[in-house]
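Only one structure is covered here, and it is reproduced in the block below.
In this view, the complex is presented without one of its protein chains, the others remaining in place.
So, chain A:
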Amino acid sequence: MQSDNLYLTHNVFILLVGMFVSAPALDAAEQPPVYASNDGVKTISWQPDYETFNQLLILNTNGSVQASYPVISGQGWVVSGLSDGRYTLQLTKQNQERVIGTLEVEHYSLKSAVTLFGMGALMFAYLLYTLFTPRSTLPKHD
């Protein structure tokens, strides 16, 4: 009995370990990757199995086409100019479709961007002041 239980436990353990090990691989095979971007730009690398498709569609949250680009063998894509949102990257060919990833765009906060811009503007104004202010107090070179 005990040996039977041990045998069962052993099998269950192997099964669980097998599931644990194979789960990420199965997920990776079935779930397209999720990309993130803080500036609305994303580079999508070329994969050999994209060759059979003829168009890349960027679908927005409503499922409508935001942008479309041709598939050129051996070349990936750089998509840019996307606003905040979740986009689906989908390859198409007549009746065939394949989702190759999801892109989540969340731009940097405007507050931090404007703070940096203000700091730059102040520093630039000070540089102009330093370069163009006459310096009567400094000793003149001969």
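As a working rule, contacts are C-beta pairs under 8 Å (C-beta built on N, C-alpha and C of every residue); 3 or more make two chains touch, one makes a residue touch a chain; residues count from 1.
Simple rule for what comes next: contacts and distances are computed from a predicted model.
Taking the options "Peptide/nickel transport system permease protein", "Xanthine dehydrogenase family protein subunit M", "ATP-binding cassette domain-containing protein" or "Urea transporter" in turn, only "Urea transporter" matches the UniProt protein name of the chain that is not displayed. What chain A contributes to its contact with the hidden chain is residues 38-41, 43, 46, 56, 58, 66-70, 72-83, 107-110, 112-114, 116-117, 119-121, 123-124, 126-128, 130-132, 135, 138-142.
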